[in-house]
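Here is the structure we will look at.
Here the complex is missing a single protein chain, while all its other protein chains stay put.
Chains: A, B and C, in written order; residue numbering restarts at 1 for each.
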């Protein structure tokens, strides 16, 4: 049988990332994930969505696919934005941000990587696909 | 500019209708709907989704489109199920259901029609599309 | 026990069931399982505290109609309190309020059921 998937197409509007997290919470309950894993997926997904929104044209859409596997949840966040080179993104450190008048932001990718079990980026000038995977710890 | 829309593709799994209602709640907040209208849309949407799930093959999907208009929210619930003839569906009455050993179910369409401002059904043997509209009362 | 049932208590021969989450098919059956068990033991007044239930579907609510029917046979009754406005509205549309009562609070409900 085909693996079940949930697909979302979201417009670029304020707070639409909450549709993605609400969806991941329903899926997490269906998969019987722990509260910790559910929360980790929620935050990673919010960050991936915000990036996708921020670097897209307002007339575009962002696509989110959830693939429900036996022992993992795979989430793809796809935008049609300007793309970027992941290797050029600096790893943020709070010590470098405080007291130096530096930009305080720049935490999204770091959070995604810390909160998910694996993350892949495919990006070019037509857009970016972030593929994140959570390996399942069943409750109890 | 194009009107913003949100699109969902859901698998036939228990409780997936909650993804639809959670989505409608985020959209309702974005549109600044009242709590009453938000709740009415949630329940109507749950009922339309349950029908779509129940009369589809498990390998199919259900599609839900939300169209955000200036003064209304239009929701389409599309299934690839067996279809039905709306004119043949009896209007349920609790008096006919209690104390007569009758089937207690049969309330979904009635709820959808009571809770939404307009509802249209297109149905044939390839599936059903329910189009429901809520005209917006802005908060305050 | 289903996680939909948060708590069950008895007070003056009234069974009070507290729910948590989505009243769907399963949720309805979790309530009816308790009611039928208690009816067998001679209880026939039931109150449901629905503060934790923000969303319902018609299949779950239909199971409440089954309970109402069963309770008619034993001259029992069922009531509900702490309903979200949309849950109350759904009960109205389906006509449950013709055969059972929605109360605002536990106090109101107990007051009426103790008479």
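Assume a residue touches a chain if its C-beta (ideal position, glycine included) is under 8 Å from a C-beta of that chain, and two chains touch if they have at least 3 such contacts.
In this text, all values refer to a predicted model and were calculated from it rather than measured experimentally.
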Omitted chain - touching chains that are shown = A
Identified contact with the non-displayed chain, of A:5, A:110 or A:123 = A:110
Among A:13, A:50 or A:68, the residue in touch with the chain that has been omitted = A:50
Key: Residues belonging to chain A that touch the chain removed from view   = 15, 17-18, 21, 35-36, 39-40, 42-43, 46-47, 50, 92-95, 97-99, 104-105, 107-108, 110-111, 114-115
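The rule we apply is simple: only the chains that are shown with their structure count from here on.
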Note = Expressed in whole Å, how far the mean CA point of chain B lies from that of chain C is 25
Message = Touching at least two other chains at once: which residues of chain B meet that condition?
response = 15, 18
Request  = Enumerate the residues of chain C that touch no fewer than two other chains.
outcome  = none
